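A single protein chain has been omitted; all remaining protein chains appear in their positions.
Coming up: chain A.
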């Protein structure tokens, strides 16, 4: 581009172009700086997981030898870590199955049938949306004791299911209401039962809403620490975040093992997030975006 044209363009639109470049440059710098701040702690964590403790102290930022997996071997063989991981899978999995099954049932009834009290029932579910259940931990503790499921993973599964239902019913009811009636009516003409209509015609259509509701609930449940802290004492029943506190307490001076423990705990959700980032962002902000 010749000097003349550049000058002409700059003259024409001087404030526009220069302003835009200056502003976008500044915004780009902010974004890059922020991304470095967001990723650096995670990168340091993963790097440190492959170092021995003296190596971490000597060069905390250095790139490690990734074939050096002694810390992970130690975790695998000497700690209860795998047990915690398995427990988290069991508790989260069972809770999600219950949340999605029960949530879809309620949402289908409220969204698809006109019956007396349906609005009241929806309000009842929505009331659970905003209440901070942590503050009801004392009665919950007594309730679990009365049900004899203290120190039993059922206590967690039940609480998580109840906590997940309001958002799930909210999201799914909204979605189910938008589905067209034609398919359903046609099937009804053909003499299909209500259960058959729900199972083979409507359920395949609500899958997108189930994914959103599922992600919104699966992350807080997988990450929860507070309810296990109160309900579970037995080390063999602990979930990952709670087991991490036991583990971190046992290896306080072995930083290599501490960082690899943190890395292993973070790995499953980080990997899934990287693959499904769009769905994660949509799911986790869906309560706040509308």
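Assume a contact is a pair of C-beta atoms (placed from the backbone, for glycine too) under 8 Å apart; a residue touches a chain by one contact, two chains touch by 3 or more; residues count from 1.
The rule is short, and it goes like this: contacts and distances are computed from a predicted model.
Not every chain of the complex appears here, and the one that does not is recorded in UniProt as "ABC transporter permease subunit", selected from "ABC transporter permease subunit", "NADH-quinone oxidoreductase subunit F", "Pyruvate dehydrogenase E1 component subunit beta" or "ATP-binding cassette domain-containing protein".
The missing chain, though absent from the display, is touched by one residue of A:75, A:96, A:237 or A:258; that residue is A:258.
Touching the missing chain, out of A:133, A:186 or A:203, is residue A:133.
For chain A, the residues touching the chain absent from view are 15-16, 19, 23-24, 27-28, 30-32, 34-35, 37-39, 41-42, 44-45, 56-57, 60-61, 98, 102-103, 105-106, 108-110, 112-116, 121, 124-125, 127-128, 130-140, 142-143, 145, 158-159, 161-163, 165-166, 169, 181, 188, 194-195, 219, 222-223, 225-226, 230, 240-242, 244-245, 248, 255, 258-259, 262, 265-266, 269-270, 273-274, 277, 280-281, 284-285, 288-289.
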